[in-house]
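In what follows, a structure is listed as structure tokens, so that the remarks can point back to it.
All protein chains of the complex are present and in place, except for one that has been dropped.
Up next is chain A:
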């Protein structure tokens, strides 16, 4: 009888609970596959998740996931202009919504256009640094069509 109880204890120890926060690589892989809304929800779960969702790599994936090998150098440029999260929120999402396209139909033209608009916004912010008025070159994207 004692031997049986010992064995149960052993198997119990072996079946320790899988805690996702201890396996960040898996967590990141999962988060990478979410859409923007779900990432927003995930950010509210706990501090760790919130920090992870702020990671630009996640947003890079969201922006250019459907495109085959990402062009080299894009990452440095985007990082310099404000990061992928900003690129997504300011340009990619409105462009996609306006053009009524699903992300899997994205081509380099949409990428180029979004990057150009993103660059104009960065430049405008440089110009208006400290001024009360916010940059407005992208307002046409926000206005209802």
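Throughout what follows, a residue touches a chain if its C-beta (ideal position, glycine included) is under 8 Å from a C-beta of that chain, and two chains touch if they have at least 3 such contacts; residues count from 1.
Simple rule for what comes next: contacts and distances are computed from a predicted model.
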Chain not displayed: protein name in its UniProt record ("DELLA protein", "Nicotinamide-nucleotide adenylyltransferase", "Rae1 protein homolog" or "Glutaredoxin-related protein 5, mitochondrial"): "DELLA protein"
For chain A, residues in touch with the removed chain: 71, 73-74, 76-77, 80-81, 94-95, 98-99, 109-110, 112-113, 115-117, 119-120, 122-124, 126-127, 136-137, 139-141, 143-145
